[in-house]
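Note that one protein chain is taken out, while the other chains of the complex remain in position.
Up next is chain A:
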Amino acid sequence: MKSQIQNIKNTEDSTLWSSLKAGDEKSFSILFEKYYSDLIRYGNSFSPFKEKVQDCVQDVFADVWIYRQSLSNSVVVKAYLLSSVRKRIARLQERDYIFMKTSTTDSIEFLFDFSIEHQLISDEESALKVAHLNSFLNNLPARQKEALYLRYHQGLTVEQIAELLQINYQSANNLLHRALLQLRKEWKGNLSLLLLLSSTTF
């Protein structure tokens, strides 16, 4: 069922994509409206300068249109756009880094924090657990956080994440795996602590 839902979404995208490639402006606009917000949000997690991010995202779309004829037919549109935005911001920041003489030219940092859905948590115990988990999540290395975000929020596959982060499949898998492993460890420790606390109060 899940794969079916995704399929419908992907067919839509790929139909739009191929008519865009054929020069259909309407399809371009639909894809733009569909993904613009997402891309802006993703871009903002790398750079605090909103105008630059907007510029980058618009440049990505402009290039899609201008070079539409040389684009591949078989892309997952969302993954392609996310990856293009990321690359563009990275390139801009690299140039900036030359000035600052820092060594971190290799990649850009995902500066984003996960938040908590408070309104969906009814009891105090869960709230406590979720808060712990959340602060732990936000203390993970930036790259692991980004992998989690791409996997569970943008719904990308591990292959797509690997391609986007320009690492091999195994490394992408490890990123996710390590993040979840750490979380699970913390989760268990945290749970027993909570149990201990609640048992002493009674």
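The criterion applied here is as follows: a contact is a pair of C-beta atoms (placed from the backbone, for glycine too) under 8 Å apart; a residue touches a chain by one contact, two chains touch by 3 or more; residues count from 1.
We adopt the following convention: contacts and distances are computed from a predicted model.
Per UniProt, the protein behind the absent chain is "FecR family protein"; the candidates were "FecR family protein", "Nitrate reductase subunit beta", "RsbT co-antagonist protein RsbR" or "Carbohydrate ABC transporter permease". Annotation: of A:T15, A:S29 or A:N139, A:S29 touches the absent chain (contact as defined above). The chain not shown here is touched by just one of A:W17, A:F61, A:Y80 or A:F110, and that residue is A:F61. Residues of chain A in touch with the missing chain: 1-2, 5-6, 29, 32-33, 36-37, 40-41, 47-49, 51-52, 54, 57-59, 61-62, 65-66, 92-93, 95-96, 98-100, 112, 114-117, 120-121, 126, 129-131, 133-134, 137, 148-149, 151-153, 155, 176, 180, 183-184, 187.
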